[in-house]
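For reference, the structure discussed in these notes is given below.
All protein chains of the complex are present and in place, except for one that has been dropped.
As written, the chain order gives the labels A and B, with residue 1 at the start of each chain.
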Amino acid sequence: MTLLSITNLSLAIHRFDILHDVTLSVDAGEIVAVTGESGSGKSMTALAAMQLLPKGTQARGHIMLGDQDLLALPESELCAIRGNDIGMVFQEPMTALNPVQTIGHQVAETIRIHDKTVSRQAAAKRAAETLERVGLPNDRFPLTRYPHELSGGQRQRVVIAMAIALRPRLLIADEPTTALDVTTQAQILDLLKSLARDDGMGLLMITHDLAVVADMADRIIVMRKGEIVEQGQTQSLLRTMRHPYTQMLFAASNHSVALPKAPPPQPLLTVENVSRDYALPRRTLFGKPGRFRAVDNVSFTLQRGERLGLVGESGCGKSTLTRALLGLEPVQSGSITLDGTAVFSGTKPNLDVRRKMQVVFQDPFGSFNPRHRVDRLISEPFHLLPAPPSGSARTDAIADALIAVGLSPDDATKYIHEFSGGQRQRIAIARALIIRPDLILFDEAVSALDVSVRAQILDLLAELCSAYDLTYLFISHDLTVVRTITDRVLVMKSGQIVEQGATAEVFDQPQHPYTQKLLAAAPRLPDL
Amino acid sequence: MNRNLILGALLTSVFLLSALVSFVWTPFSHTAMDIPNKLQGVGGAHLLGTDHFGRDILSMIMVGARTSIAVALVAVGIGMGLGVPLGLWAAAKRGSLVDEIIMRGNDLVFAFPSLVIAILITAIFGASAINAIIAIGIFNIPVFARITRGAALSLWEREFILAARVAGKSAARISVEHILPNVTNLLIVQGTIQFSLGILAEAGLSYVGLGAQPPTPSWGRMLADAQTMVSIAPHMALVPGFAIILTVLGLNLMGDGLRDALDPRLRVTRK
Partner (left out) sequence: MICTPTFGLMIRYLLKRLLSLCISLAVASLVIFTVIEIAPGDPASFMLGMNAQPETLAALRSELGLDVSKPARYLAWVGGLLQGDFGTSYTYRTPVSDMIAARLWVSMPLALYALGLSTLIAFPAGIYAAARRGKAGDVGVMGATQLGVAVPNFWFAMILVLIFAINLRWFAAGGFVGWEQGVLTGLHALTLPAIALALPQAAILARVMRSALLDVLGEDYMRTARAKGLTERQALWRHGLRNALIPVLTIIGLQFSFLLAGSIIIEQVFYLPGLGRLVFQSISARDLIVVESVVMLLVFSVILVNFLVDLAYAAVDPRLRARA
């Protein structure tokens, strides 16, 4: 039975076309996944089904929920449908809940807003039942909790509880697990799946992650630039992949690079018994503030010419470790040496060591000063040199770095906002390369990129490490990426390294239970 | 172009121009008394009328603008000159004792409204335009320190600052090279707002006799003179009042306009 049927939907905001002739349907009890890269219009499709589009959006076509055309309904009737017939789950659980209201109140609100006759107590009771159903038992998560007292995964469960409190016919989930860790992601996906199966609810799921799609959906819809390029049953679509874009997307998601062979081991970076503590806020009135050990007695060696991966979930201490390696924060105990020299001399970072080490950050939009031109941006590490090049030597160095990352020397005079996300990440790499370091740290450097762009950047990294004799430390939560770009991998949990070994071995035969859990939770693309 | 900016700039330049012109020319001498022609209404030989001594109000307004500008501008200068470095310093040392001391000091100064500072200064040194400048200037310091620190704190979390630290730059150098240019827009906008608040404050202080003293002309004092005359010569109150309102309105509109014009939303919105 068709629950939601969208036919020939076109959207425009002001004069920009957002969606073009989109036609899709969701049956009761069916899980339909809409996938595509950023700008494909997949989120807009979800918001259109909810009729929560930005102001000034013009829509043509039909969005039929049962026999009602949502596009033709007045706002008051849409309000009666939202939350009652259609529920929605959003991407950012950290901001999706009202910070000043309790979770019980927020779940109960869904119930009371649609049926005023329900008493406060009855609504609270049903809210408690719903929270229980999404895996937040009342003895541990009473209704009086505030959102800030919950983790990201727990908050997402609250959002789901709000969406399903009235057992809607259709649930729309917009990137529901993108902001979550893999193990949490697996739990949330299981929850969504079982809710759809148990209640016979239609689930329209928006996600950029093909592995999630393949794992979960009955049917797949692939979008690009506001149009549907291909749709079909999951199995047959993955088998045939008629459209070149679908093929490209699939290939890019599974992209593997050819790394040059690592040279014989010769230690470059040595980390010995490093620990780093933070003070915690006090938990009680006069209690002593606790200390949180973010990095706990970590030791490892990075060989020259090696590509080492550091994986772990959020809060495992990998960011703290990265900052310590870069000499940005002092450590409480242990030593970090590069080429035999300590990263810290006393309490101050040693600039001679820093010169041999550069970093590429995650956020292609935040890692550049918007007021400087590219030449100034990428030449900033020259500050580390005792005698920085000037005049034509400087210009040449800048041009070389830009060419090395696949950009043009003319780009030197542009501002950062003139570049796309992928290009910015190339500029960040150029900035790291310009003083010819031995070691480059990649801190989630490809995590914010679309899969097709990510594949290109990974190719670039493989090329560069052989051309410039580079050593990489690749910090990431993304197991697929780490698997292809590294020779060896460290697995970090609660500040400790729980497992290390050759990448292929660790991935194929994980020894530590945590590594096993992590790998089992990661959605994988089917081998075809 | 945005309308606020144009209208605001227009009003502000009228006020600036009249102050400048007053150095070389005013319709009459602003001190010349002409008792037979006292309390003339608007629109005669004296365009904006005369006061109870027969002085030309337009001339007094023009010369008074100089006092207003001087006081408000220097007070903004004091506030920026001390507040911005303090804010940058506090942000660079965020979480440390220095930060704590600067911020608590700010709170303390905030507890002294500029009128209270003026009262204290006047009680000791007597009233003058200089004292008004100091009083308003001191009040401006925590305003600038706070907004600078607030904006700088969020910048310090950004990855481009991390990149500069990786490039081995010192906190002071990063503050000047990366933080300051990125808070300039904010400071320009706040500066315009404080300028307009300074003009209001100066008028208030002169009105109660804590600001400019005779013979220095000032809009606030013109209003004080007008108070007893308000029923027989309302123009004596209306004209300086409108001068203040239009000037402050102009500066505020310009501030709003600048805020929009200087915020190009360089950062492409993230997904």
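FYI, a contact is a pair of C-beta atoms (placed from the backbone, for glycine too) under 8 Å apart; a residue touches a chain by one contact, two chains touch by 3 or more.
Given the structure is predicted, the values throughout are model-derived calculations rather than measurements.
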Contact partner of the left-out chain, one of A:L9, A:V34, A:L65 or A:M88: A:M88
Residue of A:C79, A:A211 or A:M248 in touch with the missing chain, whole complex considered: A:C79
Interface with the unshown chain - residue positions in subunit B: 104, 107-108, 110-116, 119-120, 122-124, 196, 200, 203-204, 207-209, 223, 226-227, 230-231, 234, 237-238, 240-241, 244-246, 248-249, 252-253
Residue numbers in subunit A that touch the chain omitted from display: 50, 52, 75-76, 79-84, 87-88, 90, 92, 95-101, 109-110, 113-114, 144, 146, 148-149, 159, 162-163, 281-285
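The rule we apply is simple: only the chains that are shown with their structure count from here on.
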Residues of subunit A that touch subunit B when the two form their complex: 38, 326, 328, 349, 351, 354-355, 358-359, 361-363, 365-371, 380-384, 415, 417, 428, 431
Subunit B residues within the subunit A interface of the complex: 158-160, 162-169, 178, 181-182, 266-268, 270-271
